[in-house]
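A single protein chain has been removed from this complex, and every other one stays in its place.
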Amino acid sequence: MRPKMQAVAEGTRWMLRLDQGQDLFAALSDFAREQSIRAAAVVSGIGMLKDIGIGYWNGAEYVRKDLAEPHELVGLHGSIAEADGPSIHLHAALATPDHELVGGHLMRGTVWVLNEILLETFPGRVFGRPIDETLGLRKLDLEPSRLAAP
Amino acid sequence: MRPKMQAVAEGTRWMLRLDQGQDLFAALSDFAREQSIRAAAVVSGIGMLKDIGIGYWNGAEYVRKDLAEPHELVGLHGSIAEADGPSIHLHAALATPDHELVGGHLMRGTVWVLNEILLETFPGRVFGRPIDETLGLRKLDLEPSRLAAP
Partner (left out) sequence: MRPKMQAVAEGTRWMLRLDQGQDLFAALSDFAREQSIRAAAVVSGIGMLKDIGIGYWNGAEYVRKDLAEPHELVGLHGSIAEADGPSIHLHAALATPDHELVGGHLMRGTVWVLNEILLETFPGRVFGRPIDETLGLRKLDLEPSRLAAP
């Protein structure tokens, strides 16, 4: 059976349940596209992830670590902006089988068992994620139209 | 003096202050029962916990670790559903006296000093937590009435 996401709304808030096998970034991108979400915070997320990539920004590049094994997802936070489609920035805290926590900037992850995720959206707004040439990184911009003005 | 919880609401949101000595799961269950909360996200939580149990799901059972000593509660996230009374699913990140983080699926915990917890409720909704026979685990169901239909 194909993995399937549940989503229910209350005002500007969405509770999501992602199912085993879903790619976390693809699932959130698809959802943002379907619901025309162009500005949101990923407020909370638990469950498990496997096939995980986490990064540490050393000022020039992400020092990457890959974790194939399932880990408990203990914290998931970030934002959804728009930069040629949904731009999703997530940081994650993950527990190993020994209950130690690892984490950082999340580069990829596949849902294991399930994920319970809470989004808070900002309807009518568009967050941007333009490249900051000085840092060599994309940075969240809460008011891109204001900066774009001459 | 008996430990005592404070709770204030803003719209569909509750801010809670739990007091030293309270059992975290019992306090949240009692609160959900009193306020008829049948669908909610535990969005944020800090403070300290002691007499903690954390688990890692290895596919068959929770590999459990118990921490008697007080730990800083650095992250607390999850959901409140209904399954013969309030069903509370929490993951926690906890700091040791050496400032290292441990955590995972939270199985028990007693409030130390205080806990500051934010809930976002979904009034009018009932989240379920039925057993998934394939996984041998209870899984959040955001729309149980839809699945229960013939």
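Labels for the chains are A and B, by order of writing; each one numbers its residues from 1.
The rule is short, and it goes like this: contacts are C-beta pairs under 8 Å (C-beta built on N, C-alpha and C of every residue); 3 or more make two chains touch, one makes a residue touch a chain.
Bear in mind the structure is a predicted one, so any value in this text is a computation, not a measurement.
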Of the residues in subunit B, which ones touch the absent chain? 6-8, 10-11, 13, 15-17, 20, 43-46, 48, 70, 72-76, 93, 95-101, 113-114, 116, 118
Residue list for subunit A contacting the dropped chain reads 11-12, 39, 41-44, 54, 56-59, 63, 65, 75, 77-79, 89-93, 100-105, 120-123, 125, 127, 135, 137, 139-143
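We adopt the following convention: only the chains that are shown with their structure count from here on.
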Could you state the distance in Å from the CA-based centre of subunit A to that of subunit B? 22
